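All protein chains but one are shown at their positions in the complex.
Note that the chains take the letters A, B, C, D and E in the order they are written out, and that residue 1 is the start of every chain.
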Amino acid sequence: MSWTSIADLIAPSGDAEIALVGAPMEAGSVTPGRCDLAPEIIRKTLRRFSTYDVETGKELALRILDAGDADVKGVMPAEGFAPIEMAVARCTVDHDLTIVLGGNNAVTRPAAHALGVPLEKIGLITLDAHFDLRETDQGPLNGNPIRCLLEDGLPGRNICQIGLAPYANTAKMHRDAEAAGIGVFTIDDVREEGILEIIDEALDRLEACEALMVDFDIDVIDRSQCPGAPGARPGGMPVGMFFDAARYLASHPGVKLVDLTEFDPSLDVSDITALTAGRWVCEVLAGYAARTERR
Amino acid sequence: MSWTSIADLIAPSGDAEIALVGAPMEAGSVTPGRCDLAPEIIRKTLRRFSTYDVETGKELALRILDAGDADVKGVMPAEGFAPIEMAVARCTVDHDLTIVLGGNNAVTRPAAHALGVPLEKIGLITLDAHFDLRETDQGPLNGNPIRCLLEDGLPGRNICQIGLAPYANTAKMHRDAEAAGIGVFTIDDVREEGILEIIDEALDRLEACEALMVDFDIDVIDRSQCPGAPGARPGGMPVGMFFDAARYLASHPGVKLVDLTEFDPSLDVSDITALTAGRWVCEVLAGYAARTERR
Amino acid sequence: MSWTSIADLIAPSGDAEIALVGAPMEAGSVTPGRCDLAPEIIRKTLRRFSTYDVETGKELALRILDAGDADVKGVMPAEGFAPIEMAVARCTVDHDLTIVLGGNNAVTRPAAHALGVPLEKIGLITLDAHFDLRETDQGPLNGNPIRCLLEDGLPGRNICQIGLAPYANTAKMHRDAEAAGIGVFTIDDVREEGILEIIDEALDRLEACEALMVDFDIDVIDRSQCPGAPGARPGGMPVGMFFDAARYLASHPGVKLVDLTEFDPSLDVSDITALTAGRWVCEVLAGYAARTERR
Amino acid sequence: MSWTSIADLIAPSGDAEIALVGAPMEAGSVTPGRCDLAPEIIRKTLRRFSTYDVETGKELALRILDAGDADVKGVMPAEGFAPIEMAVARCTVDHDLTIVLGGNNAVTRPAAHALGVPLEKIGLITLDAHFDLRETDQGPLNGNPIRCLLEDGLPGRNICQIGLAPYANTAKMHRDAEAAGIGVFTIDDVREEGILEIIDEALDRLEACEALMVDFDIDVIDRSQCPGAPGARPGGMPVGMFFDAARYLASHPGVKLVDLTEFDPSLDVSDITALTAGRWVCEVLAGYAARTERR
Amino acid sequence: MSWTSIADLIAPSGDAEIALVGAPMEAGSVTPGRCDLAPEIIRKTLRRFSTYDVETGKELALRILDAGDADVKGVMPAEGFAPIEMAVARCTVDHDLTIVLGGNNAVTRPAAHALGVPLEKIGLITLDAHFDLRETDQGPLNGNPIRCLLEDGLPGRNICQIGLAPYANTAKMHRDAEAAGIGVFTIDDVREEGILEIIDEALDRLEACEALMVDFDIDVIDRSQCPGAPGARPGGMPVGMFFDAARYLASHPGVKLVDLTEFDPSLDVSDITALTAGRWVCEVLAGYAARTERR
Partner (left out) sequence: MSWTSIADLIAPSGDAEIALVGAPMEAGSVTPGRCDLAPEIIRKTLRRFSTYDVETGKELALRILDAGDADVKGVMPAEGFAPIEMAVARCTVDHDLTIVLGGNNAVTRPAAHALGVPLEKIGLITLDAHFDLRETDQGPLNGNPIRCLLEDGLPGRNICQIGLAPYANTAKMHRDAEAAGIGVFTIDDVREEGILEIIDEALDRLEACEALMVDFDIDVIDRSQCPGAPGARPGGMPVGMFFDAARYLASHPGVKLVDLTEFDPSLDVSDITALTAGRWVCEVLAGYAARTERR
């Protein structure tokens, strides 16, 4: 009764095209929770996914290195910056693609620094209901990684944010994003134009960048399909669009790193969010596997 | 890290364009529950919504009076009629728009009486999976407010009901609705024609009315997106349509009162329904704010 | 305040066009659970559905025999084969349509044998995320009823499988299905072509069959709308399509038996899945009632 | 694998020493809930209890008539008085012992009236954390059955209340109870003197009464052992004492009626309260069976 | 139907014998959670407690000032030290007794500093399953307040720790506690000698201290009676002992401050822990009210 699961592709050592690393950061969340539990739950859930995609008729035959978790238990994002940066950098240095399993959204900043490319040459796409541009006067938190990165030197024009939600951001954040040159795409834009069309637009804007990374904050998804994300709201992105985006972006050769953030397993219902996170890994792998075709 | 929330627009006294009042009626529900908890939960949830709508680029800069709750703890709808009518009337008398937070659907009847306009000049739109035309031989309940209002003198032709669900109503209710001249729009009608088109049709039918009110019974929404409504069913209205309807109807200058009913927080899952109710308030406010443009 | 519910159409004896029988098989599930509880919960939930369909304006005036449950408490599918076959055969022998309430998906095999028609003349349509073609070396289980039936002599060309999901099946299963001549329709096929179009295609393929049966495995539905199915996944079929399929297939005069499988009430959330199962019964009845029109 | 369960002793007709009747009253509860669901759940739970008591080595070989439920769906206690009184009276008239399954505590008043004995000759013992002496100006509720009965003519000296809890009653209630001559025993009294000793004291006080009834309000039990009672509190009676009390009181030949009230299955956790209610029935039956020995 | 609740004794200003202040500290917990929600939930739960104690026949007629919450949202214990110290000091300066509602156990350290008495003159009693003597190399956390206080200058001989649990502490912590002169009383000691006897022993040890404070970490209670404390374990203190301890300690005139910590409402079940916290407040008040008698 055996089958090959996605978990079977993952090994703690050895050659691999793709690296996977956990960043169980929880402190510094605007709303406290248990995002630190996400990497363990996602890894476990991958046992439930076959390596075979009946839609394309393709078997995922990739090798994935599991680099373990950055040691950030109980520490605030400021202290956790170095451990995450180091853990991720050990992955990016010799893998085509690195998958970072958050943790809260504060992990995106050290992940960007770990790409091994000057910030001004990095392109960042976020799928997120929020700008993540809260003020930084209290240090880095899960609500301000984008502002931190701007302050670190990442040019606003190198950033595109997709899926922003009404009544979940402030006017000032919006003004600041536009002033910085960030590409702003709301959830209504996505619904009206289509997710792949919006992504194409974003990729065009970032064409000059040397390396791309994508932050998938799952709170962009409609809350009924993502009960395990504290910030998800009714009226969010249908989960099918989220999967389409994952596969499409991962198929882009410029994308060197993807992260999945803001999954709090203690809030999940009937494993809906865990299975969504697991399927996201599948779609990222399928996208990567399709890179040769795309070129 | 502060922002302005919708809750910050609400004050217990002072000048305001809009009034908000709770009607925590629970007794008389066909299925007992805790709809009495809804006003408190909704008010609390409003702290989680920003005043800024990233879609329109507009800040909601309204003043809202919170008139508190009608005292209907533990009483049946018949006894609760007067307290609700009085509490609502104190709002409608000097505000352009009154928001009534139920409570079960029995609050719609006293709310209509509190408009300060003869019943024959009131137009009533319901978004509801049910006709609410159960018999009245046991007095007013949450299943018969529309029949009560017909018996009170509200002409059937002044009523439009949107979102009626299969296997959730009887043939007699349907016949009675049509005999009374009520405009009947099923959930399939909504899906096929579009919610805004159906609303336009309803508004046309009610053009002669002097004052309009809208009853938003959240059980019209698909149950997966509205677990906290005892009567909601699989196959209901997508929550996005519900939000569109709220904004569109609230933007109509004739609408003097809206209510939200049948939210039972004790049944909610992952705050999905609470956040839906909160977003509904946002959309009502955004609609009201757009009135000047619409004219 | 009374109304006629679907439960009121069901009697333990007497003349009836339709028979209903429970098959509370649980053992042999790949993931243990409580599918054995489903028949009782579904029967109880039918009290909450009116016999009136506001969409068509028709009253369901059918007589349904409740033949009770097959006695399969605690036994494995191999032992439960005979009790289920007998219990179902007592229904099919003198009713136009038999509704089997599982239990896990292992009930589909004995149900097919109970049709009273040689296997080579039976057409089988499944709505299922899975091929159910796991190996049979450990005997019949909930993951291999289709392979069991192939081995029993049901020709592959008599089978159509609709709604197959990515990462939930193996390449070998897919190859075996195609080698056997099974009609394979993935969930993306359904989304792109439409459920009724796919069903028409399936019915065309099975035109030569003498008797049709349909296995509705509810794990084909999107998990947010079907939390009570252990195998359901994010990205599944919208529940509205599932209802459309039920009505459409039940309206076909060749369909002699339908089953609903893999509902585990112990996993359900806010009765979403129970109400989905109840509405499925309604749609099956409505489809049957429409047969005369269809001809 | 069969065994005889307590449910097997219960039949809807025929000769019986004991009668059982449901009183699913819910309206009029100080805190709304679902006590109306209790009779159905308790009956169902009795299937899980064997008729054999390994402690005494005795088989319960009693016949119990199930007289169904009083029809009080959705009505307030005032309206529900007559239906409950009638339903219970049909039991008491020709059975040695009647078991009333509430419903909220408002059922105790009509049950007393159904004993067929003048109120002044009835002795009433309550196991309850509360005096149930709230004012009656709003009619009968679940918080005032004892005051209602005093006003109806039941002499205070005929009443003993056991298990009263701190911070759950008012000084006025206490004063009124003592002024009326009620025997007052707090939960500390029970812990210090022992439950059987307190019961003996109560029985002595009521020796002159012609018929005794006992109201078992399960909120007297410690909340960790009774999560399904809205009024239960930490620091309540250990559940073992509650069982001892049930058996001991039921063994008294003067006891003609017992009720169990305030069980709300929608609040239950892991069936703890349902199984407590089921065991209570067992202990009542075992007590009754021991009457011949006692004499 | 009204009664006076404990909440009615509390006012945001005015003269009062007792002050109450919230310290919703959550960051720095070994296991992340939502202890920040506790003060709001406890205040709300106090509405459910009457001011009357049926056991003593006494009405609690005290005036309590609610000084609000210290602003520690999202900050680590190091940063939260000053806000908590200040908020608590504003209470202790002119009230006989201050009640601090945590928050995690990190609040105990700033509370001690806020007593307005040199540390060497403060006596500290903890009811806690843990020594709270984790190392301080990562700054103050919820697992090291006692070590912090030792390092701050509180003499070990001024500390007594009651209720320490097996397998929940290390040998080094135990050795350090004894080396520092702390009075160590395990949960078995409590069970064998009695809680009041142990407290008397502790009070004797601390006789020379000028001011006493007591830290009630609710994880000392048995987990079945305290599901809302992340650190509670099976085999803990019966909740009745916890209440006895609260009343007895609060009756001691030397006790100037009590805190309740480690209650995480997001983990609670059936309000058991919320009601335990509410009852704890009642017992503290009752103890205080009895001071005059004690002397």
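FYI, a residue touches a chain if its C-beta (ideal position, glycine included) is under 8 Å from a C-beta of that chain, and two chains touch if they have at least 3 such contacts.
Quick caveat, the model's predicted, so the values are computed rather than measured.
Undergrad: With the full complex in mind, choose from E:Ala89, E:Leu196 or E:Leu267 the residue touching the hidden chain.
TA: Final answer for the missing-chain contact: E:Leu267.
Undergrad: Would you indicate which residue among E:Ala16, E:Leu46, E:Ile125 or E:Ala168 is in contact with the undisplayed chain?
TA: E:Ala168
Undergrad: Can you say which of D:Ser224, D:Ser251 or D:Ser266 touches the chain missing from this structure?
TA: The single option touching the absent chain is D:Ser224.
Undergrad: Given the contact definition stated above, which residue among D:Glu17, D:Asp53, D:Asp96 or D:Glu201 touches the chain not shown here?
TA: The single option touching the absent chain is D:Asp53.
Undergrad: Considering the whole complex, not just the chains shown, which residues of chain E touch the missing one?
TA: On the side of chain E, residues 30, 134-135, 138, 141, 143, 164-171, 174, 186-188, 222-224, 227-228, 233-235, 267, 269 touch the unshown chain.
Undergrad: What residue numbers in chain D mark contact with the hidden partner chain?
TA: 1, 3-4, 6, 49-57, 59, 224-225, 239-240, 243, 269-272, 275-276, 279, 282
Undergrad: Name every residue on chain C in touch with the hidden partner chain.
TA: Within chain C, the residues touching the omitted chain are 26-30, 32-34, 36, 74-76, 138, 141, 266.
The rule we apply is simple: only the chains that are shown with their structure count from here on.
Undergrad: Overlay chain A and chain D by their C-alpha atoms and let me know the rotation angle in degrees, rounded to the nearest 5.
TA: In short, 180 degrees.
Undergrad: Distance from the CA centroid of chain B to that of chain E, rounded to the nearest Å?
TA: For chain B versus chain E, the centre distance works out to 45 Å.
Undergrad: What's the distance between the Cα centroids of chain B and chain C, rounded to whole Å?
TA: 38
Undergrad: Please output the residue numbers of chain B that touch at least 2 other chains, ranges allowed.
TA: Where chain B meets two or more other chains at a single residue, that happens at 1, 30, 74, 138, 141, 224, 269.
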